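One protein chain is absent from this view; the other protein chains keep their places.
Presenting chain A:
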Amino acid sequence: MNAAIIVFPGTNRERDMALALTRVTGRKPAMVFHRETALPAGTDLVVLPGGFSHGDYLRCGAMAALSPIMAAVREFAMGGGHVLGVCNGFQILCEAGLLPGVLLRNAGLRFLSMDCVLRVERAGTAFTSHWQKGATFRAPMAHGDGNYFADEATLDRLEGEGLVAFRYADANRNGAARDIAGILSPNLRVLGLMPHPEDLVDPLMGGVDGLPLFTSMAEALVGV
């Protein structure tokens, strides 16, 4: 699996993501700066990592969504490519229109930095095949704007089509609509989620709860 991690000014979780991807695939992902206009040839997976792209100015992810590289990411996604957005990456995917809805300021206004428990709502995708539906796992989260919002019709559609990937299972701390922590595109190839599975992929990190995301992707995208 050849992964490309997009780096915006203010991105700060790209190394954690690279570590997790390298651990499961044995291959170092390419780091692609936001001013680039093309993805490396043979890219199987694009990752938008966490951070504070462009200082979160205007709205989280709004500036990054208009970066030159995003035209290539959009084209990649439209062509059936797999895209993972974590935290700020999820916000960017929403602002870019690759996923519906938006991440609002946390309902309690506080930046939340703690572990949460996620429940897998949609198994059997390239991102979730190594979990059973209903499985729960621990994931660190660190965000000020993780309050998922979409209109009722969109939320009903996401639920009806099985596009809710993960929900908060222990507590809804950020106010997210219907406890949603992560969603999928209709073709199941774009995933955005707020918590950071990449930060629990090694016993040295305190656990391997996040590893199934990476082993699922590595298995699904091998030789693609």
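Everything below uses one rule, namely that a contact is a pair of C-beta atoms (placed from the backbone, for glycine too) under 8 Å apart; a residue touches a chain by one contact, two chains touch by 3 or more; residues count from 1.
Simple rule for what comes next: contacts and distances are computed from a predicted model.
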item: Per UniProt record, name of the chain withheld from view ["Polysulfide reductase", "ABC-type branched-chain amino acid transport systems, ATPase component", "Phosphoribosylformylglycinamidine synthase subunit PurS" or "Carbohydrate ABC transporter substrate-binding protein, CUT1 family"]; value: "Phosphoribosylformylglycinamidine synthase subunit PurS"
item: Touching the absent chain when the full complex is considered, from A:85, A:101, A:146 or A:195; value: A:101
item: Candidates A:46, A:62 or A:158 - the one touching the absent chain; value: A:62
item: Residue touching the undisplayed chain, where the options are A:98, A:150 or A:200; value: A:150
item: Hidden partner interface residues of chain A, rising order; value: 58-59, 62, 66, 95, 101-102, 104-109, 147, 149-151, 175
